[in-house]
Structure formats: C-alpha cells, structure tokens
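First, the structure itself, so that you have it in front of you.
What you see is the complex with one protein chain gone and the rest in place.
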Amino acid sequence: MSEKNIQASHVQKSFNAQKFMSHIGAQLTKVEEGYCEITLPFDENLTQQNGFFHAGIISTLADNAAGYASYSMMDDSSSILTIELKINLLSPGIGDKLLAKGSVVKKGKNIVVARSDIFIIKDGVEKLCAISQSTLMELRK
Amino acid sequence: MSEKNIQASHVQKSFNAQKFMSHIGAQLTKVEEGYCEITLPFDENLTQQNGFFHAGIISTLADNAAGYASYSMMDDSSSILTIELKINLLSPGIGDKLLAKGSVVKKGKNIVVARSDIFIIKDGVEKLCAISQSTLMELRK
Amino acid sequence: MSEKNIQASHVQKSFNAQKFMSHIGAQLTKVEEGYCEITLPFDENLTQQNGFFHAGIISTLADNAAGYASYSMMDDSSSILTIELKINLLSPGIGDKLLAKGSVVKKGKNIVVARSDIFIIKDGVEKLCAISQSTLMELRK
Partner (left out) sequence: MSEKNIQASHVQKSFNAQKFMSHIGAQLTKVEEGYCEITLPFDENLTQQNGFFHAGIISTLADNAAGYASYSMMDDSSSILTIELKINLLSPGIGDKLLAKGSVVKKGKNIVVARSDIFIIKDGVEKLCAISQSTLMELRK
C-alpha cells in the first residue's frame, strides 16, 4: 500500500483506535497484503530493570504486527482477535528503536497463523531481538 | 512474606527498577517462595481498539508474575531472564483491574519453568482472562 | 465416568480409531467431564538417543490428553482438532510408564484451551516430566 492508502485503511483505523499504541509512541510504518511493520522509538518509561525495552513491550509489538498483518487480509466488517502468542526473546532490547515485522503464514476460514520478527535498531544497525508465532481468529459481523 | 519483607526484598527492588511497571501503575501485591501476584488498575491508556486491556499489557503481567515468582527462589546476586513466553487469551480484559498470579512449576539449576494465571476483576468478581507458560533463566554473577 | 461408560463413550471410540495409539501401546485410563488420563508403558522402540522416552512421544500424549479432555465436553456429532500445542520438557522420561493428565481450562463456543501434565512413573513414584498448554477447535457437523 502507498502511504496514503495505509492512512485510509481499516488497518490504520484500528491501529489508531488502540490508545496503548499512541500512548507508547508506536507507529504503523508499513502495511501490505498479509504483512505489516510497526516501529517504536526508545522511551525510558518502557524499560525493565536494566534500562532495556521491557519484554512486555516487545511482546506487544509482536502481537500487533501479527494482528495487523492478518487484519490486512480481512474485510473491514470483520474484527480480529489474538487467541494465543508464543515469543522467544533472543537479544536484549538495547537501542534506539524497535521494528516489528509481522507476516501471515496461513489464512484459513476463521483461523490465521502468523509469525513476527522483532528487531532492535542501534545506530542504524538492525539486530534480531525476538521471534514470535501466534494464532488469531477472524470474527465476522 | 509479610508486607514489610516484600518491601525489603530483592524481588521488590527489581520490580521497582522496572520503569514500565510504575509507568502503567502495576504493583507487586504478594510474594511467596515460588509465587507472586501483580495487580494493575484499569487505565484508558492501556487499551486496544475496543477499549479493553491490550493483550500486550496482559502478556506483560503474565511475564512479570512468572519472572518474579522465579526470582523469589533466587539469591539477589543472581539476575533473571525470560527466554520465552506462551500465552492464551481466554476472555476480553474488560474490568476494573488485572490480577496476575505466577507460580514456579520447576526450578532447575539454570532453567525455571513457570505458569501464570491472569484474572480480570469487575465489580469484585474475578474471571480468568489469560493463562501462560514460560521459560526463564538464572544468570549468576 | 465408570469404566463401562468410558468404553462406550465417543471419546473411547475416537481413541480406538487412532492407530498410532494402539501401535505404541497407549491406553485411555480415565475420562471425566473436561478431564482425561492416558497411560503408556515403556517400550525401547519409543526412545531417543539416551534410551529415554522420546520428546515426540511425550508431546503425543500431551496432545491427546488435552484433546480427549476437550472431546469429553462435546457431542459425538462434533469432531476435534488441535490448532496448536506448546510443551515444556522438565525431566528426562526415564521410567516404567508415562501418565498424561489433560484438563480443559476454558471451553468457548468453538475454541477450547487445555493444559496437560505428563508424569513419568518409576518404581511406583510419579515425577512431573512435562507440562503443556494447547488450543483446540470444535468442528460441528
């Protein structure tokens, strides 16, 4: 999607309706059919005991990247629900921003399975920080 | 632990050092050997598109309840790391506060496996909202 | 259920139809509403490189115990499908038999979430060997 199309999409509309996203400063930076990117600049308020991004924040991005990748394949009359998420934390979240890339692996009639890769970017260098695999459900009206 | 003992413990100290916890208003409300409770009052800033607690917030509590249940069984010279977390979301997070209860299932030499049950409390009624199973690692100095 | 009732149930009928169960010698030893036990005696053919029960066999029991606990809450006109399974292996499967205990945590309209605890029994002593958390789906005809 072009930037204009993202802005107008039901994906962006749903993202905007998540107050937690604007509260932490996360942005939807790319949406394609079955794919989505979310970016989050570092903020001290989002840290764990060592001053790195909290695992809960990394999980939040993993979940939302998978969710909006899935939602991009649905009609705006549907809504989307995370059934479950599994995440492995690979490297500490030390850096300037997080970048989560979500991809749909399989879209069934009601069930969607997606994977997310979450990178930490420091001084322009991307490093894989976490990977997730999750299951979502389409709710039709 | 008595409330006084919790306050003085390395568990509470680590919890206090997590800026994300005070930022969202979460509190460590119970710590016992291998067990921990975390409470979080509702806040509009923590919501998803329908105005319920965001799944990322629920995952954050699941992770921390498992983490501090595990850390309660360690020396304060050790530190604790989440390797991975798997969470099932069972009911929407609609209510006045979240209560996460983490329990250690097995503490090995370096690896700890824990489960968390997360409840949503509405008008005094507790309802199971999510369950998690996770793996943590003890890092000795 | 009484033993007679188990034998006659749709749960037992489905279990019997799984050739892999009789092939490895697994038995459905208890079925209650939302709960199920499966027992498997040790057999050299089911081992990994150290001569212990293979993790794949332990996962098989975890999956089936969760599945038949779930199926016990359904009508025999429905069928049951595992969407996903997550298992932690806690202790090596060294012993005389495995005992898997599956319990339904939440039965929704279509989605069921269940946990299994898998024990290894050696000389009459039960030891927790693995724990799982999984998601299943009811398919109605």
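Which chain is which? They are A, B and C, in the order written, and residues in each are numbered from 1.
The rule is short, and it goes like this: a contact is a pair of C-beta atoms (placed from the backbone, for glycine too) under 8 Å apart; a residue touches a chain by one contact, two chains touch by 3 or more.
None of the values given here were measured: they were computed from a predicted structure.
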Identified contact with the non-displayed chain, of C:I87, C:V112 or C:C129 = C:I87
Inquiry  = I need the residue numbers on chain B that touch the omitted chain, in ascending order.
reply    = 83-84, 86, 110-111, 113, 135, 137
Ask   = So that we can see where the missing chain sits, which residues of chain C does it touch?
value = 14-15, 17-20, 23, 44-50, 54-57, 59-61, 63-64, 81-89
Interface with the unshown chain - residue positions in chain A = 86, 88, 90-91, 105-106, 108, 113, 115, 128, 131-133, 135
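One rule holds in what follows: only the chains that are shown with their structure count from here on.
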Query = Going by C-alpha centres, which chain is most central here?
reply = B
Note = chain A to chain B, mean C-alpha position gap in Å, rounds to 22
Key: Centre distance in Å when chain A and chain C are each reduced to the mean of their C-alpha atoms   = 34
Set of chain A residues in contact with two or more other chains = 83-84, 86
